[in-house]
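Note that one protein chain is taken out, while the other chains of the complex remain in position.
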Amino acid sequence: MPESIRVLLFARYAELLGADRIDLALAEAVTVGDVLDRVRMLPGGSALPGAMLCAVNLRQATHSDLVSPGDEVALLPPLAGG
Amino acid sequence: MPESIRVLLFARYAELLGADRIDLALAEAVTVGDVLDRVRMLPGGSALPGAMLCAVNLRQATHSDLVSPGDEVALLPPLAGG
Amino acid sequence: MHLTDQPIDAASLAGRIQTARRGGVVTFVGHVRDHHGGRAVQRLEYSAYAPMAETACAEIVREAGERWPVSVELRHRTGELGVGEVAVAVAVAGDHREEAFEACRWVIDEVKRRVPIWKREYYEDGTVAWVDPTAPGGAVPAQYPAEGPRA
Partner (left out) sequence: MHLTDQPIDAASLAGRIQTARRGGVVTFVGHVRDHHGGRAVQRLEYSAYAPMAETACAEIVREAGERWPVSVELRHRTGELGVGEVAVAVAVAGDHREEAFEACRWVIDEVKRRVPIWKREYYEDGTVAWVDPTAPGGAVPAQYPAEGPRA
């Protein structure tokens, strides 16, 4: 069983962290907000904005949604498609 | 100098009158309504509707507009373009 | 010229107005449908009061360019058309999509409202009618059958 949460970073957020994928070791369920707090402590993470659009397993999620080991959390900069 | 008004008929109106062009001899200015009355007296003309969209010299006109010899009056069935 | 008796290529119409500045292009293409008023349409024939129709189309295109910052192309087919053929095409290019959508919708609405064009429909059952948006059922029987003098 996976014991980490995969965090994906895109576009400007990937630039700020210098990485587009981070695996966070987590033994139990936490909130999306907890994941964001962990990411902010990484090098470059303090430059991330206070509010971020997030997705869990391909669906938009709120900061209070729970995530478990094995889930994929994506931090999405402001969308600019179309 | 022309001494007639050219009347153009289109689509169903041309079918009803069996003609798509009629020259009405007219020595002086009359109204579009007068022209319509003359056309209605021609064979098939009684089948024309009471109200008809008309144009004088390529511009939509009302039945009270004046027309003079040399003008082109068009009787336009309900538009069906597009 | 906005009226044509040749097939209309909507893609090339859009290509005429799209520029490096006007990046949002909205196109409306009206194809001949296979049904009208519950009857199966086989083919149809558009006739026009050509000089007035050209004048009206040119005015609509000019007015659209005055109302919105857009470029407009408009073509309407005349003559005989089969099911699926392009009857009318409007292409509008704007800096932004809002004005391109609004102008394209306005142009096709005005074409239907102002341009003297008429449509004779030939049905699968052999009958023929003049399309009349003001009539019950949307059409009035034609005097001559499919093989009559105007066919």
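As written, the chains take the letters A, B and C, and residue 1 is the first residue of each chain.
What we mean here is this: a contact is a pair of C-beta atoms (placed from the backbone, for glycine too) under 8 Å apart; a residue touches a chain by one contact, two chains touch by 3 or more.
Quick caveat: nothing in here was measured; it's all calculated off a predicted structure.
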Partner chains on view for the chain not depicted: A, C
Identified contact with the non-displayed chain, of A:A25, A:M41 or A:A80: A:A80
From C:I8, C:V83 or C:A135, residue that would touch the chain that is not displayed: C:V83
Candidate in contact with the missing chain, chosen from C:R16, C:H35 or C:R113: C:H35
Residues of subunit C (touch criterion as defined above) contacting the omitted chain: 10-11, 14, 18, 20-35, 83-84, 95, 97, 100-101, 104-105, 108
In subunit A, positions touching the absent partner: 8, 10-12, 15-16, 55, 58-59, 74, 76-82
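Here, only the chains that are shown with their structure count from here on.
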Inter-chain centre distance, subunit A versus subunit B - centres from mean C-alpha coordinates, in Å: 75
